[in-house]
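For this depiction, one protein chain was excluded, whereas all remaining protein chains were kept in their positions.
In this document, chain identifiers A and B correspond to the written order of the chains, with residue numbering beginning at 1 in each.
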Amino acid sequence: MFAYIVRRLLYAIPILIGVNLLTFTLFFVVNSPDDMAVSQLGAKYVTPEAIQNWKVKNGYDKPLFLNSEEGGVGTITDTIFFTKSVKLFAFDFGRSESGRDITSDISVRMWPSLAVALPTFLVGIWVNICVALMVVMFHATRLDRWTVFVFVGLMSISYLFYIIGGQYMVAKTWRLVPISGFDAQGQVWKFLILPVLVGVIAGIGAGARWYRTLFLEEANQDYVRTARAKGCSEITILFRHILPNALIPILTGVVVLIPTLFMGSLLIESFFGIPGLGSYMLDAIRSQDFAIVRSMVFIGSILYITGLILTDISYTWADPRVRLN
Amino acid sequence: MNQPTMNNSGASDIRMRVNDLEVCLTGSNEKIIKGISFELQAGKIFALVGESGSGKSVTSMAAMRLLPDALKITAGAVEAMGVDLFNLSEARMQEVRGRKVAMIFQNAMTALNPVQTVGQQVAETLKLHTALRNSSLRARVVELFTEVGIPEPDSRFNFYPHELSGGQQQRIMIAMALACEPEVLIADEPTTALDVTIQEQVLDLIQELTRTRQLAVLLITHDMGVVRHVADEVAVMYHGEIIERASVHEFFHNPQQEYSKRLIDALPDLSKFHHERSQEPLLTVEGVKVHFPIRQGVLQRVVDYTRAVDGVSLTIGRAETYALVGESGSGKSTLGRAILNLEEIAGGEVRFKGQAVQGISRSEMLPLRKKIQVIFQNPFSSMNPRLTIGEIISEGMISLGLGLTASEREAKTASLLERVQLTSEFSRRYPHELSGGQLQRVAIARALAVEPELIICDEPTSALDVSIRAEVLDLLQELQREFGVSYLFITHDLSIVPTLAHHVGVMQSGKIVEQGSAEQILTNPQHPYTKALLASVPRVDED
Partner (left out) sequence: MKPILLWSDGLVFLLVIALVLFFYKLREDPQTRTRWAQVFSSKLGMVAFTVIMTYVGIALLDSLHFRRALDAPEGMQTNEVFYDNKVTSVFDVLTGGMGERFERTYSAPFALISFEKKNTVDEQGNSVRDFPPLKYAGLDLADPGDKWSDILSKSMAPLGWGLLLSGLLIGVQWLFLRRGLFPWHASWVTQAIVICTAVWLVSISKHYHVLGTDKGGADVLFQSLKGIRTGVLLGTLATLVMLPIAVTLGVTAGYFKGWVDDVVQYLYTTLSSIPGILLIAASVLLFQVYIDLNPDFFSIGMEKADARFVALCFILGVTSWSTLCRLIRAETLKISQLGYVQAAHAFGVSHTRILSRHILPNLVHIILITFVLDFSALVLAEAVLSYIGVGIDPSMGSWGNMINGARAELSREPAIWWTLSGAFFFMFVIVLAANLFSDLVRDAFDPRTRLGGDDA
């Protein structure tokens, strides 16, 4: 088990290097810093001096890989590759194009993200499993067929519709909660209810349908037949036999998401004005702040890999057949 | 032990009675079970025999009212202890299941819940139907484990199904079924998934429990050997009907129906052997080893090897059949693949007519591929579902460059199909339209198409029903006489050896423990493992 985790951690290193090389190629090789300067400054006012100033200000005036002017270690360290990419490994994200410290921004903004994403995630799973269990109880009846149809319908609605519709009905027409905003003190829940509600409802279609498939797959297994032959009631079979077995595939799909909850949701956060990492990324994309995008890509992949490792560990807990080695 | 049990005196003996049971497909009203009747008596094993699709498993599920949605009971009644089960409410029926009528299934590995300990699973039955709780409950489970012969029953309580062997899993199933002391036990192919030596132990256990607990047992099986071994009475099922019913003794000595005779004929006759032996060696295998690495630790270093094949030597002569016998996991199939150069050899050598087979390139291998061919166990997965039978048979002729034109290939395909007792029309059909037996004939035709000198037959008949099995084996022998082809016949079933093998090798854990002529091995086995295997083979001339 321990050896397995160490091995997975070691395997994460080449992946993170790969992620870094890829982003570096995208941001500095495909588009040179000069191109970036031109598009940031606006094509009309471009002078060679302005470009140079912009590059110096943002630290893009160095050579890409090898700095032959610097001696010794500086040959490698005083380059764009080293300052912008390698330093990410030390969680040194540098400054954004607008001059703010990215590391401190991130550490402040991840908590509001989590405040929205975690309840959405937990309530979502709970609701989906409950709905799916109910549908499975009515399996092969007309009710079952219609609910599946409704699930597909819910899946086919754009996420934007859920958000806009939710804001319109709950906040504007019924005036139950504020439309958007976030208040770190006091009545946080007031601002959280609507985004969580929207997030959960938007996920029901796909989620409950998926769980239903998983439950039905388990319901066809031989051990369910054994349980029936023992004299178990259908309810006992559903909760004591099918549910624990279906948890295994559910875990694969779900545990990997847990670390990425820190990243928040782009859409929810921007529509509801929550100052989390999701809206941070969106603002960065809209203002073309590549320093932030680069940092978030790196953080995102670390969180994803953590999720993969957590998934494997959770397997050993849920499935006695799995032994990691 | 097989005295006739035709006296139906004393209705108290009868534990379950099935009357004119009919089962239909829900949509089409097509009858799957066409009105069958039988009764089960205390202390007796009633065997319901039939091949796949005959409806024997459906009968048992109908009796328990556990049919899938696609099937429904349309007529008849099932009475257990005088109560009509079809009139009970679902809640009352749940009290009957496990308490009065219990069931064990074919594949214990999948029939047990993988994420519950075996102790919990047996305890669950007891909790449902008795007042036992906590320590007395556990004590009862351990007692049951002891009764069905689980070693170290107390510690096995906390084991998960995958931590037990196949035989032990089936014992757990039996313990679970017997937990509440039911009156009737339905055993649906209880030993089919087990190796022959284990199979016998489990059957003995069922037989013993039947006597000691005065159970009424319905044994569902396709295996006449099993029937012969344990049953008191037999009913043969064919296309949803019981076509013959008799005591075991009566049935095996005086079968009435043609179909029953065919089933019985499939049992081996251990008195006739093939003697002609050729002197010219075709294939020699010398000290062949196939190892699979076991990796461990942070860097996944190879710490050890699984020795799948561990120094095997054998020789096959021209026009001769060598039967390689062993249980699952003994490495016999891996050896077959190694001879075909589909598996890398860690040591030793394989020579075909003096030429080394291993360590040569894909293109150097081509001429040898013409000479060594293969037939696989599962006929359904060994044909590409998207090609026609004609395309499948001619594939080898094309890739091995036999230099035939398209029309010559077509003609050859047609004649091969006729040779394996199919018609040339089959060449335009697709695999899913054919039955298992037909597909295996196609597989034989495909192998013969490139005119090989050696065919490796990897369990070619174990996926087939017994009545078809004999036909395929006969065909293989005919072809041997006609084309002078040699066979390496890989099988787990010693019973088919006398009908076709000249030479036998018995394989256990990667090694050949005994080899010799067929007569020598079957009449005078030396190694204890061979003796155990042989003892579990059912015979007609048992008593």
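What we mean here is this: a contact is a pair of C-beta atoms (placed from the backbone, for glycine too) under 8 Å apart; a residue touches a chain by one contact, two chains touch by 3 or more.
None of these values were measured; they are calculated from a predicted model.
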Touch partners, limited to displayed chains, of the chain removed from view: A, B
Among A:N31, A:T77, A:Q221 or A:T236, the residue in touch with the chain that has been omitted: A:N31
Among B:I172, B:V288, B:M383 or B:I521, the residue in touch with the chain that has been omitted: B:M383
Omitted-chain contact residue, chosen from A:N58, A:S301 or A:S314: A:S301
Contacting the left-out chain in the complete assembly, out of A:A50, A:L64, A:I285 or A:A318: A:I285
Residue of B:Q41, B:S57 or B:Q480 in touch with the missing chain, whole complex considered: B:S57
Touch list for chain A against the chain that is not drawn: 14-15, 18-19, 22-23, 26-27, 30-31, 35-36, 38-39, 43, 152-153, 155-161, 164, 167-168, 172, 179, 260, 263, 266-267, 281-282, 285-286, 288, 290, 293, 296-297, 300-301, 304-305, 308
Absent chain, residues of chain B that touch it: 32, 52-55, 57-58, 337, 340, 342, 362, 365-366, 369-370, 372-374, 376-378, 381-387, 392, 395-396, 399-400, 430, 432, 443, 446, 450
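Please note the rule applied: only the chains that are shown with their structure count from here on.
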Interchain centroid distance [CA atoms averaged], chain A/chain B, Å: 50
Residues on chain B engaged by chain A in the complex (per definition of touch): 64, 66, 69, 91, 94-99, 102-103, 105, 107, 110-116, 124-125, 128-129, 160, 162, 173, 176, 296-300
Chain B-facing residues of chain A, complex: 3, 6-7, 10, 140, 221-223, 225-233, 240-241, 244-245, 248, 318-321, 325
